[in-house]
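Data block below; observations after.
Every protein chain of the complex appears in place save one, which is left out.
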Amino acid sequence: MTRTTQITIFVVLLALLSLFYQGLWGDPRHIPPVLVDTPAPVFEGPDVESGEPLSSEQYKGKVILVNFWASWCQECKVEHENLLRLYEEFKDHPEFVMLGINYQDEIPKARAYLQRYGSSFPHMQDVKGALAIDFGVYGVPETFVIDRQGIIRHKWIGPIVDNVYTNLTQNVLTPLLSDPTPPRQGSGQTT
Amino acid sequence: MFRLVPILIILCFVFPTAGLAEVVDETEIDQQVREIAKTLRCTVCQTENIWESGAPLAHQMREAVRERVRQGQSAEEIRAYFHSRYGDYIMMEPPKQGVNWLIWVAPFLLLFGGGILLWREVKGWVTRTPAPQPPPALDETSRRRIERELHQDKLE
Partner (left out) sequence: MIIEIGHFSAVIALVLAVFGIASSGLALRTHNADWVRAGRMALTLIFILLAVGMAALIYSFLARDFSVHYVATNSNSQLPLFYTIAAVWGGHEGSLLLWVFILSTFSTIAVWLHWRTQPAIMPYLIGMECLVILGFLLLILFLSSPFDRLIPAPPDGKDLNPLLQDPAMVMHPPMLYMGYVGFSIPFSFAMAALLSGRLGEEWIKVTQRWTIFAWVCLTTGILLGGYWAYYELGWGGYWGWDPVENASFMPWLVGTAFLHSVMVQEKRKMFKVWNLFLIIVTFSLSLIGTFLVRSGVLTSVHTFATDPERGLYILIFVTTIIGIAFGSLMLRANKLKSQIEMDSMVSRESVFLFNNLFFLVATATVFLGTLYPLMIETWQGAKVTVGPPYYNAVFMPIALGLLFLMGVGPYIPWRKASQASLKKNFLIPVGVGVVSIVVLFALGIRSLFALTGAFVVGFSGAAILIDVGKISSLYARRDSINLLKGFLSAFTANQRRYSGLVTHVGVLVLVIGIIASTVYQTEKVVSLRVGDEFVIDDYRVKLERIHDVRGKNWTAQEGVFEVYEGNTLLTKLRPQKRVYDASQTPTTESAIYAKNMGHIFLTMPDVSADGVAVARGVINPLILWVWGGGGIMGLGVLLNIFRPRKRDE
C-alpha cells in the first residue's frame, strides 16, 4: 500500500467522521426558510369565529404577524398563552396586526379550542390548506412576520416560547414597528 | 308480511345504486396530477413523494397541484411554484445546477477514472509478468485427455 493510498484512506475517513459528528448536532426540523425576504402571498378566507371574510387587502401597509395553528396540535397549546401575551404587548400600536390561520382543522373544534384557551386577535380558516402551501408551511405551529411593504421578514417553525418569544418581540417586531424604513432583518432560526 | 319489510328496505338500497352504477375512469387531469405529484416530495414525510404519501399535507399538496392543473398551468410552472415555496427540498431529486452537479456526475467520473487507473495498473502487471513458456507439442490422445481435464478444472 503506497503512502498516497494511505493518506487518501485516512483523509476520506476523517472527512466522513467529521461529517457525521457535525450531523449529530443538526436540528432535523431545521428547514431553511426560502420565503423570507420575498413578498408575502395574498390571503383571504372566513373568520373562524364569526365567519366574516378576512383578507390581506385590509391589512395592507401594516406589520402583520401570522401564526399557523390547529386544535389537534400539542405545541400550539404550549405557545398559545404567549401569543395572547404578545398581542397584548403590541395591540396598541396602530400599525400592528396579528392573525391566526387555522390549519387542517374542523371549525367546531377550532372554535372550542379558542373558547377554551382564549382568543383576542382574529383567526382565519384555511381548511383546504392551500394557503399553508402558499406560505411554504411544513406543520404547525409556524409563525411569520410581514413588514409594511408586504415582504416576509421572519419565519419561525415551532412554538413561540422562552427566548424565541424574546427574539421575536425585541429583535423582529419592535424594530419593524418603530422604524418607518426598517433595516433588513435576517431570517429566523437564530435563537 | 313482516318478513317482507327488511327485503323492501334492502331493495331500496340496492336499486338506486344499481341504477346509477357507471364506469369511472381517470381524467386527463388526474394523470397530469399523478405525473407532477410523483416528482414532489412530501415535506413532512421521509423521502416519499406526495403521490404515494398518506400524510394530510401530502393530500393538500395533491389538491393544490390539481387546482393548478385545472387552471391550465404546465407541469413546469407547478413545480416552479412549489419550488418557490419550499426550495430544493421539495424536489424528489436535486436540481441539476451548481454544486448539485457533483452527485450527478461523481459516480460516472469515479467509474471512468477508476476504470482508466485500473486498466493502466493491470497493464503494468501484465508487462511485468514474464510470458509463459509455450507448451511442448502433444500427441492427439493426451491432448484430448488434458483438454477434458482442463475443462473440468477450469470450471472450478
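Before moving on, here are some points about what is shown:
A and B label the chains in the order they appear, each numbered from 1.
Please note the rule applied: a residue touches a chain if its C-beta (ideal position, glycine included) is under 8 Å from a C-beta of that chain, and two chains touch if they have at least 3 such contacts.
It should be emphasised that the depicted structure is a prediction, and the values quoted were computed from it without experimental measurement.
Interface residues of chain A facing the missing partner chain: 1, 6, 9-10, 13, 17, 19-26, 28, 30-32.
Seen from chain B, the chain kept out of the figure touches residues 17-18, 20-26, 30, 34, 39, 41, 45-49, 51-52, 54, 87-94, 99-100, 103-104, 106-108, 110-111, 114-115, 118-119, 122-123, 125-126, 129, 131-132, 148, 151-152, 154-156.
Going forward, only the chains that are shown with their structure count from here on.
Taking each chain's centre as the mean of its C-alpha atoms, chain A lies 35 Å from chain B. If you check the complex, the residues on chain A that touch chain B are 31-32, 34-35, 38, 104, 128-130, 132-136, 138-139. Across the complex, chain A is touched by residues 43-44, 56-57, 60-61, 63-64, 67, 82, 84-87, 89 of chain B.
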